[in-house]
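The block underneath contains the structure these notes are about, expressed in structure tokens.
For this view, one protein chain was removed and the others were kept in their places.
And then subunit A:
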Amino acid sequence: MITKENYKNDIKNYQPKPKLLKNCIKAFVVGGLICLIGQGLTVFYTEVFGFSEKAAGNPVVTTLILLSALLTGFGVYDKIGQFAGAGSAVPVTGFANSITSAALEHKSEGLVLGVASNMFKLAGSVIVFGTVSAYIVGMIRYLIEQFL
């Protein structure tokens, strides 16, 4: 019996079950693969260009962002995203995809009001919460160091 009062429960059996385990495994494998590529790049930059391991971080992230932006432009990253879910959304490549896809989408409204104004539409919240939480954690650390 499907009723208005209890609609969401009554229709549970008609809805496809989210494939949690399968999605977790896919996210783990693809996310791990992206990190493996990152590690490979770190080795490449330290061995070939003589970066220190710490300094290699910047060119590694930049390279991953470039790759992700290119894959977004070629229309591949959204397909990876549908397959991998959090696996391709959480790493820096997902962040780059959210910016590139928004920029591409709003190209039709011009460079200033379209691309520039909208490219952080999705990524903006990540930046806001990233900055705010970094500030809070920094303050906590500072206070602990001062008074303990």
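As a convention for this text, a contact is a pair of C-beta atoms (placed from the backbone, for glycine too) under 8 Å apart; a residue touches a chain by one contact, two chains touch by 3 or more; residues count from 1.
Keep this in mind: contacts and distances are computed from a predicted model.
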{"item": "Undisplayed chain, where the name is taken from the UniProt record, one of \"Septum site-determining protein MinD\", \"ABC transporter ATP-binding protein\", \"Stage V sporulation protein AD\" or \"NADH-quinone oxidoreductase subunit K\"", "value": "\"Stage V sporulation protein AD\""}
{"item": "Residue among A:Ile2, A:Val48 or A:Val112 that touches the chain left out of view", "value": "A:Ile2"}
{"item": "Chain not shown: contacting residue from A:Ile11, A:Leu113 or A:Leu143", "value": "A:Ile11"}
{"item": "Footprint left on subunit A by the chain that the document does not show", "value": "1-2, 4, 7-8, 11, 14-16, 18, 23, 72-73, 75, 77-82, 84-86, 88-89, 94, 97-98, 100-102, 104-106, 108, 122"}
